[in-house]
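A protein chain is absent from this complex, but the other protein chains hold their places.
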């Protein structure tokens, strides 16, 4: 059909993902992942590799399972009782859902930043120091001070808050709070940072700061970001994964996804035809 | 939308419609506001009436009427040679010198009937007072001493409430005359009722005090707090954070909610059967009272604590979990401190409820007449509301005002407790 300009793929089939879902050096090796809430499936047989030190963005319409999938990666779904997870999820070759595996250790390696900035109602210092404290990462006060300063520096917040570390974190602006949450997450030196729509509650300038920060962090961390803003995915990520009704429809280099997606659904979504 | 004119016309008429409906809306809003103000006014008015009534009736409870006499402690008159001899003390007549001292003012009163009337000017425990003084100071025998006696209930009522239709004057005309005269001479006088705050219950209103009940209430509340708060909070935390959601948990939850609605007297029955019957604890002691009230308060504390825990934003929980805090750390470091003010409020409300509770305590015998001030968790005691209940039901007129005064003390206790709770809350909230 010569007149059609539709991408080659138009159908979704369970377990089939177009593009390049696999990697030679995966940080996360995820195969045939299925998630159920009670009886209803939320994630339908997804296989994906997340490469070391890449920024991968999960996009898709609401309820497509991208957040659910993200939360599988550090077992944040554990607290939801009706949530069942099947398939093989490996972090550096070790099973994430091994019953013997300590979820605390996992979460220290796979940090998370949430949609709404959620600093503890404590001082800025205590917020950042909380993780290192509970994991016993610093034995002396000076070590802890160093960790706090480094984390705040990495999060681009040090200059703004260095004179008021004792101030309540909840008194900061939304963007600062979110950067504080990022500082808090990286204070325990995780290998992966999961971000669940980190900018959805922020204004464009704060968003730009966070995106800048993501670009800087990508040098030393693997970052998985769920976002509703396609432009954000286009700006910050190396690869983009498009989720649709629990399927992983397409994973491709971000530049490819936003100029010439391989799947019709991806194209429909990113061009604003539904979703 | 055919002609521009019709569009403008329609716009005009629509604005008119809106204006009309606006009027109606504003009227409705005004009416609604009025209802609210009326409701608040009624509530305030009732409160004012209640307080005025209690204070106007009760303030006299804080005033005592005294009769100060020069008593010659004449051994012969009392048939007493040696005040150190307990046998003689037991036999002696301590009323005689008091009557004698009164007769000094009214020499004409010498008949037996007059003397009986004279003796009923001072309280019925006046002779006991003399006896106790002599027991303590045997060397006073034969000397003349100035002793302040509480006036007899009837005299006190006459002095404080003459002309008050709520009280009947039971004094004879002669006694009234005497009283007026003694008042003018300053023998009968009124003053701040320190007895009310320093003694326990008594058969005689002028000797009765609230201290016993106050201490009893404190001890009971102490037990209640120590038991109900930790148990309630722990139960709430477990149910909210750790319990798996299954039929058993649901069953427990339903039962806790039902328990909150159980009439308090049932808890009294339970206390009677379990603590006194089964465990053989003594009756009318603060421990049992406290335990019963703790059981009664538990559901309230559990429910309010759960609500407080639930109101902790899940984002905080997620944040802590996301960093790798264990369940326990999440609860101890984040949930509990944030829920604490709410838990405290719930607990204080429960405690206040318990403080005002009478029914279950009646069943475990805390209604007994107890003169001594309780000195421990295992000594017999009564509590404020029960004391008020006892006084309100007593025959002597003097107890009526004491009951009202007791209510004021109870209210003051409650207000203090609430104020403390608010202060504690503020402090905790500021720390976070």
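Observations
Labels A and B are assigned to the chains in the order they are written; within every chain, residues are numbered from 1.
The criterion applied here is as follows: a residue touches a chain if its C-beta (ideal position, glycine included) is under 8 Å from a C-beta of that chain, and two chains touch if they have at least 3 such contacts.
To be clear about the criterion, contacts and distances are computed from a predicted model.
Matching "3-oxoacyl-[acyl-carrier-protein] synthase 2", "Succinate dehydrogenase/fumarate reductase iron-sulfur subunit", "MoxR-like ATPase" or "Phosphate-specific transport system accessory protein PhoU" against the UniProt entry of the left-out chain gives the name "Phosphate-specific transport system accessory protein PhoU".
Partner chains of the missing chain, restricted to those shown and counted over the full complex, are A. The omitted chain makes contact with just one of the residues A:32, A:173, A:220 or A:259: A:259. Summarising the interface, chain A meets the missing chain with residues 1-6, 8, 10, 230-231, 234, 258-261, 267, 270-274.
Simple rule for what comes next: only the chains that are shown with their structure count from here on.
Taking the mean of the C-alpha atoms as each chain's centre, chain A and chain B sit 59 Å apart. For chain B in complex with chain A, the touching residues are 244-245, 313, 315-316, 318-326, 329, 333-334, 338, 432. Residues 74, 76, 79, 81, 103-108, 111-114, 116, 118-122, 130-131, 134-135, 181, 184-185, 188 of chain A are the ones touching chain B in the complex.
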